[in-house]
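Worksheet: one structure, shown below.
Complex shown without one protein chain; remaining protein chains in place.
We call the chains A, B, C and D, going by the order they appear; numbering starts again at 1 in every chain.
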Amino acid sequence: MLTVDGLSSAYGRIEVLHGVSLDVSAGEIVALVGSNGAGKTTLLRTLSGVQPATGGRILFDGEDIGRLPPHARVVRGIVQSPEGRQVFGPLSVEDNLRLGAFRRWDDTVKARLEAVYAMFPVLSERRRTAASSLSGGQQQMLAIGRALMAQPKLLLLDEPSLGLAPLLVDQILAAVVDLKSRGITVLLVEQNASAALAIADRGYVLEVGHVVHEGAGAALLQDPKVRAAYLGV
Amino acid sequence: MTILQVEDLGITFGGLRAVDGVSFQVSLGEVFSIIGPNGAGKTTLFNLVTGIYRAGRGRIVLAGEDVTRVAPHLLVRRGMARTFQNLQIFFRMTALENVMVGNHLAERTSFLADLLSLPSVARQNVRTRARAMELLERVGLAHHADTTAGDLPYGVLKRLEIARALAADPKVLLLDEPAAGCNAVETEAIDRLIGQIARDGVAVVLIEHDMKLVMKISDRVLVLAHGRRLAEGPPRQVRSDPAVIAAYLGEHGAREADRAHG
Amino acid sequence: ADPIRIGSVVSATGPASFLGDPEQKTLKLYVEALNKKGGLMGRPVELVLYDDGGDANKARTFATRLVEDDKVVAMVGGTTTGTTMAMIPVFEDAKIPFVSLAGAIEIVEPVRAFVFKTPHTDKTACQKIFEDMKSRGITKVGMISGTDGFGKSMRAQCMKVVGDYGITVAAEESYGPTDADMTPQLNKIKNTAGLQAVLNPGFGQGPAIVTRNYAQLGITLPLYQSHGVASKSFIELAGPAAEGVRLPAPALLIADKLAENDPQKKVVMEYKKSYESATGQPVSTFGGYGFDGIQILVQAIERAKSTEPRKIRDAIESTKGYVGATGLYTMSPKDHLGLGTESFRMLEIKGGDWVPTETK
Amino acid sequence: MAEFLQLVFSGLTVGAVYALVALGFTLVYNASDVINFAQGDFVMIGGMGTVFLMAAGLALPVAAFIAILAAVLVGLLLHRLAIEPARGASPVSLIMITIGASIFIKGVAQLVFDKQFHSLPAFSGTTPIAIGGATLLPQSFWVIGGMLVLVLGLWVFLERTLIGKAVLATAANRLAAKLVGINVTVVLALAFGLSAAIGAVGGILVTPITLTRYDVGTLFALKGFAAAMVGGMGNPIGAVVGGLLIGLLEAFGAGYLSSTYKDAVAFVAILVVLLLMPQGLFGRRAVERV
Partner (left out) sequence: MLKRVLSSRLAVLVLLAAIIAVVPVLAPSSFYLRVAALVWIFALAALGLTILTGYAGQVSLGHAGFLGIGAYAVAVGPAKLGLDPLLSLLLGAVLCGLVAYAVGRPILRLKGYYLAIATLGFGLIVALVLTSESAVTGGPDGMQVPRMVLFGWRVSGVSTWYWITGGALLVGALLALNIQASPSGRALRALHDSEVAAAGVGVDVAKKKLAAFVLSAVFAGVAGSLLALMNGFITPDAAGFMHSIELVAMVIIGGLGSVVGAVVGAAFLVVLPQALTVLQEYEQAVLGLLIMVFMILLPAGIVPSLRRLLLERAA
């Protein structure tokens, strides 16, 4: 479904992705792990088109989308829940969610909205409040909910569990598995590598802008090098 | 020795009781953790204690003095420093400068002296720089010293905030989710750092959702839910509290927590 | 041959651009025509023209530039009193004659060796107006003036001379140069008992709005405007409300209506024709000031047969009986303006046009 | 009483003029957090354009319509040629660009038009309407009516339509706006185009009262900006309330205190309002969580 081939990206003159290649097949959960500054966020930003690629190709469903503007990628089904939540602060919780459906405005919006509220009841309680006044974790829920409103084909999650209570982390991971069962493909960046790899079909390990390991989720979990570097055991 | 004492603190936002009568106290050298579901009021509690929000009720006593109405910048003077859940980095300054600003209190030169660049200013700059460099090394960011903070990745910025807070030489250090965005190995480094700080005699108040970290390092844990105290006690006791498991930890979280102490 | 360089700094843009713009156009047209006729003393004239945008500091810089860099032999310009005053020291120091196009009397009083001016002073305008009021038996008036340089200066001059005519100013208001509504002020004047007329020293769009608001409030007292609005566009802007408004203005405004034997007839008709055909816009008094300024200067150079600044200065000072668009000028070492009240005609707006109230 | 009423009428008329300009500011601000200093020049283009088109023989409605189109075109070009290429620049830099644009537009306007003041005929004559001993010109009703229609339209657009929300979202968080599929370039172009139209409509309505010239934009921008701020930047209702408030303050200042210092009276009052309500009367209270 998604083929990334030799992707490079830079901030100014400093290149931070040096020819990253990876594949995501339809219906898979693929986890991406790596330490602070490895370039995970940069990779997702480049996939969404908010960060220019300086080299390489991005194929989505066989189409080269590397030059498309971000909104065109959303139309094709690539949706991201970004790092640092990035909610629309002054807008209400509900408006944030509606805007998530900006490119998928149809009869099912209401149902989708209710589904998000069902998943995160606290958002429903505070639907009229400005997003900026939510707690950190609540904003994280909102960012995920907003991404789901777009009916993604490929969902890019950048540290979705960041700042969430353990109970909710479990719930989010369960939800990811559930998305997969509904045919949605997920590319998951997580610091909680063991949890991410545990639910992932496959995983990639990124180190300073290079893919250094790849394999089945379970296999990576057992890999001693990965365990030492990222799982801390 | 009790350094920070909070009594019956409360605040409401348009009818929402974000913090609702919370009391606790912390001693020097202790790691005191605050956990609880998202929106429980943990960050708000920090904002109250550091004077960013004005408390609707209650009292805050720092080192024996009532500081309930004291302005934020004066609280530092009395030994309180913090980090922020929503990063408050000086994005246009370098990492080193960020930490140097943290040392502001110790800088005794006046605006006028600064303007005239009296010799004392140069001496002060040298001292501040050395101290900031030392702290950057301590949090493992020395190699980023001259990088503009805005260009650094999230996880690194979390540590930069700790270094900046430490530069103020606090007696009480409030950390809001310092391990967020860090992987297990990086979290261990933070774990060690906090341990060291506490051993240096600083009272550390920690908000964190990483149960392994909390359970391992805390002397006592306060659990908040809906702005109120749900439980308080040593980690061992809190993590097996059924109410805490139901409201916060969940089965998996409880297992994680167990493993940490395991 | 070497061109003769004449400098000019006017406010062709900015708040005073409706003064500076016609001045600039007039100067350019005049010099063009002059050169077509073979120039001055067989030499072409080069007009070095700068736009100060109404900013005194800029005007000062351009003045320095004219003197130091462009080496002009004389200068005609200075649209506003403020810019003129800022430039005076430059020309005084360099001993280069400067014919100003600005209104206030302090430009030539006390007399400065190298500074002249062509526009009427506001004092003369006040006198003309009060004369007219007196002849109509008016003794108690209201005044509403603009707070710009023109309005404030004229207001001050009027207050100085008003007593001479047995007239008292019983209500006084002012408005800012960019105000869009003067009904609050006019309403106060309306509510002052016993007024017989209202005077509005001011220039720009303010007087037009005053005139409209005056009609809106249904005030029926005679309204006097100043020579600051002496251009056709005032009538257009004020619309029907302008009917009956009186003001002192030079002959230029009623060029077609002048008697054939009027000494100014020929001059003003020629200027009017050439300006209007070249620019497509109606003449204004302000362009006329520029016309007189450059003309006096050129004639002085001709008389002096020299481009030596000092000699030009002396020649300007000896201007006698020059018939200009604004009036008849006779200068002297004591008078660097040389215009009398008689150069003003009292006009009234009737049927959308200027009409003289008196026949000479 | 009649005097009081006269001051109210004066204040409302002038205030409505300010409000019309302030409304123009809201859209661009809402989409980009930028104060478009060329906003006043859209007002000028509306007024001057109509004056010159009418002079060329067109009827008022036709001339007005073309003038509005011209302003929209200028707005779109400003976005396309100046704002869009500077994408990613900080708000101060963008504001500086709009200041440059404002100087440029004035510079071109004095060439295309002229440097004289001009007026438009009042839409429904100039016979004053007497109410309670005070008088009001029919054109004031046009200005106030136009302002009410525009504020209502703008409010509905921003509060009740998804596109309107997308405009707000673009300013709130450009990155997130892109990530939910908002074409921020189009949104910004829309904002510039619409605010140019609002400005031009305002200019056409007020010119019969205030007169116009190539450089009136500066003053309009100043007063409109003040009105928008005291009302609370970004809120159309606030823009209108702010405009009327300043208009009334000036009228009462001139009527009861000092006509010389009426602008100072108005500004001191604005300061007092802002010190009590730092986000203006209707501004969204920005909660910045830490």
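As a convention for this text, a contact is a pair of C-beta atoms (placed from the backbone, for glycine too) under 8 Å apart; a residue touches a chain by one contact, two chains touch by 3 or more.
A quick note: this is a predicted structure, and the numbers were derived from the prediction, not measured.
Trainee: Which listed residue (B:2, B:117, B:196 or B:237) would be found touching the missing chain in the intact complex?
Mentor: Of the listed residues, the one touching the omitted chain is B:117.
Trainee: Out of B:16, B:63 or B:89, which touches the unshown chain?
Mentor: Touches the omitted chain: B:89.
Trainee: Per the definition of touch given earlier, which of D:55, D:73 or D:86 contacts the omitted chain?
Mentor: D:86
Trainee: Write the list of chain B residues that the hidden chain touches.
Mentor: So the residues of chain B touching the missing chain come out as 50, 52, 71-73, 76-77, 81-82, 84, 88-93, 97-98, 100-105, 107, 109, 111, 113-117, 121, 124-125, 128, 164-165, 167-168.
Trainee: Given the full complex, what residues of chain C touch the hidden partner chain?
Mentor: Listed in rising order, the touching residues are 12-13, 49-51, 54-58, 60-62, 64-65, 67-69, 80-82, 85-86, 88-89, 104, 106, 147-149, 152-153, 156.
Trainee: Kindly note down the residues of chain D that lie in touch with the hidden chain.
Mentor: Residues touching the hidden chain, for chain D, are 35, 82, 85-86, 88-90, 92-93, 95-97, 99-108, 110-111, 218, 222, 225-226, 229-230, 233, 260-261, 263-264, 267-268, 270-271, 274-275, 278-280, 288, 290.
By definition in this document, only the chains that are shown with their structure count from here on.
Trainee: By the contact definition above, name the pair with the higher C-beta contact count: A-B or A-D.
Mentor: A-B
Trainee: Measuring centre to centre with CA averages, how many angstrom lie between chain A and chain C?
Mentor: 73
Trainee: Which integer distance in Å separates the CA centroid of chain A from that of chain B?
Mentor: Inter-chain centre distance comes to 29 Å.
Trainee: Quick check: what residues of chain B touch more than one other chain, meaning two or more?
Mentor: As it turns out, chain B has residues touching two or more other chains at 43, 85-86.
Trainee: Which chain D residues sit where two or more other chains touch them?
Mentor: Within chain D, the residues that touch at least two other chains are 289.
Trainee: Considering only which chains touch which, how would you classify the arrangement: line, ring, star, complete or other?
Mentor: If you draw each chain as a dot and join those that touch, the picture is no line, ring, star or complete graph.
Trainee: If we use the touch criterion from the header, which chain pairs count as touching?
Mentor: According to the stated criterion, the contacting chain pairs are A-B, A-D, B-D, C-D.
Trainee: Mind listing the chain D positions that touch chain B in their complex?
Mentor: 289-290
Trainee: In their shared complex, at which residues does chain D touch chain C?
Mentor: Touching chain C: residues 3, 6-7, 9-10, 13-14, 17, 110, 114-119, 126, 128, 135-137, 206, 209-211, 213, 215-216, 219, 251-252, 254-255, 259-260, 262-263 of chain D.
Trainee: Going by the contact rule at the top, pick out the chain A residues touching chain D in the complex.
Mentor: For chain A paired with chain D, touching residues are 48-50, 69-71, 74-75, 79-80, 82, 86-91, 95, 98-100, 102-103, 105, 130, 132-136, 146, 150.
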